[in-house]
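All protein chains of the complex are present and in place, except for one that has been dropped.
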Amino acid sequence: MTLLDVRGLDAFYGDFQALFDLTLDVDAGETVALIGANGAGKSTFLRCLVGLMNARRGEISFAGEPIAGQPAERISRLGLSLVPEGRLLFPSLTVEENLLMGALNQRPGSWTLARVFELFPILRERRRQRPDALSGGQQHMVAIGRALMSNPKLLLCDEISLGLAPLVVDQIYESLDRIRAEGASIVLVEQDVKRAAGAADRVYCLLKGRITLHGPARGLGLDQLSRAYFGT
Amino acid sequence: MIWVETLVNGILYGGLYGLLGVGLALIVGVMRVVNLSHGEFIVLSAFIGVSLVGAVPWVHPLVLIVPVAVIAFALGFGLQAVLINRVVTRPDPFAAILLTFGVAVVMRNLMVEVFGADPRNLPAGRLAQASAGVFGLHVGVLPIIILALSIVLFTGLQLILTRTRFGRIVRATADHRDVVRLMGVNPGRVYNVVMGLSLALASVAGMLLAMRSSFTPYSGVERLLISFEVVVLGGLGTFWGAMLGGITLGVAELVGLRFDTNAGPLYAHLLFLIGVLLRPNGLFRVRG
Partner (left out) sequence: MKAARWLIAIVAALVVVAAPWFVGEGALRFVSEAMLMLAMAQMWNLLAGYAGLVSMGQQVFVGLGAYALFFASISLKLAPFWVLPLAPLVCAAVAAVVALFLFRLREAYFAIGTWVFSEVVSLLISKTERLGGERGIGLPTARLIGAHWLEPLTFWISAAIAVGAVAGTYALLRSRVGLGLMTVRDNDVAAASIGVDVWRNRFIAFVLSAAGCGLAGAVSFTATLYVAPSFAFDPNWVVAMMFIVIIGGIGTLEGPILGVVIYFALRELLTVAFGLTGGWYLVGLGLVAIATMLFEPAGLWPLLRARVGGDWLSVRRHPPDREWRAIMPSTSDAERRAAEERSRRGSAH
């Protein structure tokens, strides 16, 4: 069953076109990776999905409902959740308060504060601290936990491995396995091709706002990916 | 003895100044907007109070603070929803300044036309004269009530912001206006309530001030400047800092008036300018 269906998306920053005729879909239960270099348009795409940005043309349909052009507040209630690039945690709130903010739009499901603490035990210890007292990896955990608290149908992860040590990234990706096991679909936006392709069922590659490659993760060779990623 | 009394009274009235400023500090902290019509709303509240006193003269003005605060909340909500929300998302920091300045000019002159330029005040009755003997000092009863009220309101505001779900939402919106939208929060609606709170607090200060001294439609300027000085001295956007800033200014003004009777707010202003020179980040950096 198709959960997310994007067709012909064109997005602009003023006169600058960032996305060209983007077409992409995600099925329920799938993990889809969206890879590409800096500035390829990955974050732009995610912002269009969640309603923080309006695409000029194209259609987006989520769980059968058209959501292109809707305000972010409304879209957030439908089960779409974003772990933003750079985490964007609330510095004035404690870890626990950050997580609770995610629960404002809580849909029925298995993710609660207790379950999130189970997934990331270190956060329980640090629940009353402010985000700036946490390490990078721990902040990523808070950001993911915050997104999970609403029990999303589709979790969008924007560069969750950025700036982290490999061991920490391992931890984060392990948590993705458990999230997947609970039934969420995931879109992984990454610069790290190996990681993303390794964790995903299907891969899309974005270059300068266009999809240059897509297919099942297993079937893609390094050469192919390079060409699609760099455009050579 | 006289000086100690002046000092004590200065502290007590300082609580009032703190209250004048905390409404402004609230919206500065949450929306990064300075409402230049803050002073005019303070004065408008006092005029509404005067009108209510005329309508129900058997009720003491202190009690009338409640309905006036409710009205002020509604006005603040409306002001934000209709006008300020349109400019708050603009990157240009001046749009809000200029817009609220326009509102101030309109309000000031409308009040002159509607209420007239004669000085008014809120009769506080026997309470205004009453004084209590505390440790051998003569301290006015009204100032004590004012200080107590200020502390209650300050504490209430702190509690709302730190202990309630709504407070959490306000703080999050202040941190990241866009990210909260991902959690279903409409920042505009949060701002409406915060502005309402801001003006409600200002209205309480306005009513209390009116019991202490007379006012005209032009008094808004002075109220705005004091509020602003309180916010800056207190450390831009923190609350207890605003309280301490208010007390400092209150003391400065009363002490100044002791030896220079027609100085008005001159010494408070001078203290502010010196404070800015020496410690531009505020005299009291208190985590609010």
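General observations
All chains are identified by letter, namely A and B, in their written order; residue positions are counted from 1 within each chain.
Please note the rule applied: contacts are C-beta pairs under 8 Å (C-beta built on N, C-alpha and C of every residue); 3 or more make two chains touch, one makes a residue touch a chain.
It should be emphasised that the depicted structure is a prediction, and the values quoted were computed from it without experimental measurement.
Only one of B:5, B:229 or B:253 touches the absent chain when the whole complex is considered: B:229. Here the missing chain is touched by one residue of B:95, B:145, B:193 or B:255, and it is B:95.
Interface residues of chain B facing the missing partner chain: 34, 36, 83, 86-87, 90, 92-99, 101-106, 108-110, 112-113, 221-222, 224-225, 228-229, 232, 236, 260, 262-266, 269-270, 272-273, 276-277, 280.
As a working rule, only the chains that are shown with their structure count from here on.
Taking each chain's centre as the average of its CA atoms, chain A and chain B sit 44 Å apart.
Only residues 50-52, 71-73, 76-77, 81-82, 84, 88, 90-93, 97, 100-102, 104-105, 150 of chain A touch chain B when the two sit together in their complex. Residues of chain B that touch chain A in their complex: 165, 168-169, 171-172, 174-176, 178-186.
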